[in-house]
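For this depiction, one protein chain was excluded, whereas all remaining protein chains were kept in their positions.
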Amino acid sequence: MRRMAQSMSLFREYIGNYIKTKLTYRADFWVEVISDLMFSAMNLIFIFVVFRQTPALGDWSEAEVVFVYGYFMIPYGIFSTFSNLWNFSDRYITKGEMDRILTRPAGSLTQVMLENVDPPSLIGSLVGIGIMIAAWLRLDLPFHWYDPLVLIVMALGSTLVYVGLYTALAAISFFSDAPTGIVPLIYNIQNYGRYPIQIYNRTIRFLLTWLLPFAFVGVYPASFFLVGHGGRAMAWLTPVVGAIVLALGLWVWRSGVKRYRGAGS
Amino acid sequence: MLSAYLDFVRIRFLMMLAYRVNYYSGIIIYAINIGAYYFMWKAIFGDAETLGGFTVMQMTTYIAVSWMARAFYFNNLDREISNEIRDGSVAVQMTRPISYLMVKLMQGFGEGVFRLLLFMVPGMIIVKLIFPIELPADPMRWIVFFVMLWFSFLINTQLNIMTGLFAFFVENNQGLMNMKRIAIDLLSGVILPMSFFPGWARAVLSWLPFQAITYLPSSVFTGRLNGSDVWNAVLVQAIWFAVLTVPIAWMWRAARTRLFVQGG
């Protein structure tokens, strides 16, 4: 509990420093926001272009696929804000900043995450909410009082899936000599989690559900709100899978740090 | 002189070999990518015979060969160059009696050759075993394809070099690099063949260099372009290659002046 409180107060301080930094590089801030938005636009264009050719993907309509995409952006934005580990290998392992982290009285992962907070990514989450609402209206979906609460639980579950997976991936740099490479490739795979899972064959469905559970950052939780795409059970698994993946990610991180310090094999 | 450049190719090749985790995971992940796209396109086709002028078989082949081509032409030279500009090591490299940009090109080529031989070839064999794809029977088509692949590499590398060199002129070109990556993935035809875009978009895209990177070579390979269209496609690539050397030369000159006259 005390740890939690300290992490929170550290978080405030780091965000403060982030804002001060960004005020000196204002242009960067906007460039980052714009390129994030462009990226979302590209994904939407893909969806629109595809649906020019076909009325349905599996039995999913265009608005439904857009709805899933809107949902997909929410946890991704939260995750990118707090767990911006893309440069971990280069900055902390190759350039040796991990040593400094280890001489400080706070959790190593907490420090690394806080040092890289990236609030502009949250704008993506907001855009995602907007897209979701637009698709919601177009689909004429019913609205229940509990929907916002469920959305929060789902989004947090999905965020944990991301955090767990990418923490584990970042921790690979403790074990291997590979500086980069895997992460951008995995990044491609995560995108398949936002299309109807039914269109894939068994192998890929299994992979996206249980091995690299990216279906839990998009299609499963989003289908909770959609009518007639079954699987509320899968939707409710989202927070569970999130917790498990996070636990695994932390475990890999811990063994990675252990290995880094030479205590491992 | 030439042997010095070839050495850069060799060293980069060896460097890539050294990272074996990257290698193994890379093969698996490329296979997953191709697989996922295959099923997605199958769903998009649904019951349709042809879409955007593609048959299912052509589409599958197109996806497979586009990803494989991407493995060859893809590199991170933009990031490398802007990092070297930012940490100042580019100035040191300029004092060497070889062309910096040539060295970068060669390093990118070493990476490409590595992926071509150790990625594309085994990858293509795996894909051929799993998915229904159709490889061209005409040896001439293979030869033309490899020539076009070489141009893909050159044009993509030129775009990377230009994006990287921007670090000379602006404080932070991170956003620009991201945008370039998005533009290439969306507009070159890896995730969507040009023929799926609406007419007006196709008209705009045919005047941009991106389609020369993936769409043209993959169209030739899948047999969607035939006869004189093939030679036209090669010509378009060659023209883009020539055109792009101009802004690079200009940027490089401006960068040198900036570096030597104003001291960075």
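Each chain carries a letter (A and B) given by its place in the written order, and its residues are counted from 1.
One rule holds in what follows: a contact is a pair of C-beta atoms (placed from the backbone, for glycine too) under 8 Å apart; a residue touches a chain by one contact, two chains touch by 3 or more.
The working rule: contacts and distances are computed from a predicted model.
Asks: With one chain of the assembly withheld, which option in "Polar amino acid transport system permease protein", "NADH-quinone oxidoreductase subunit H", "ABC transporter ATP-binding protein" or "Nitrogen regulatory protein P-II" matches that chain's UniProt protein name?
Replies: Missing chain, UniProt protein name: "ABC transporter ATP-binding protein".
Asks: Would you write out the residues of subunit B that touch the absent chain, in ascending order?
Replies: Residues in contact with the chain left out: 10, 13-14, 17-18, 20, 23.
Asks: So that we can see where the missing chain sits, which residues of subunit A does it touch?
Replies: The missing chain touches subunit A at positions 6, 9-10, 13-14, 16-17, 20-21, 24-25, 95-97, 99-100, 102-107, 177, 258, 261-263.
Throughout what follows, only the chains that are shown with their structure count from here on.
Asks: Taking each chain's centre as the mean position of its Cα atoms, how many Å separate subunit A from subunit B?
Replies: Measuring from centre to centre gives 28 Å for this pair.
Asks: Show which residues of subunit A lie in contact with subunit B when the two form their complex.
Replies: By the definition above, subunit A touches subunit B via 25, 27-28, 31-32, 34-35, 38-39, 42, 45-46, 49-50, 52-54, 56-58, 172, 176-182, 185-186, 188-189, 192, 195-196, 199-201, 203-204, 207.
Asks: Contact residues on subunit B for subunit A in the complex?
Replies: Those in contact with subunit A are residues 18-22, 25-26, 29-30, 32-33, 35-36, 39-40, 42-46, 48, 51-52, 76, 171-172, 174-176, 178-179, 182, 185-186, 191-192, 196-198.
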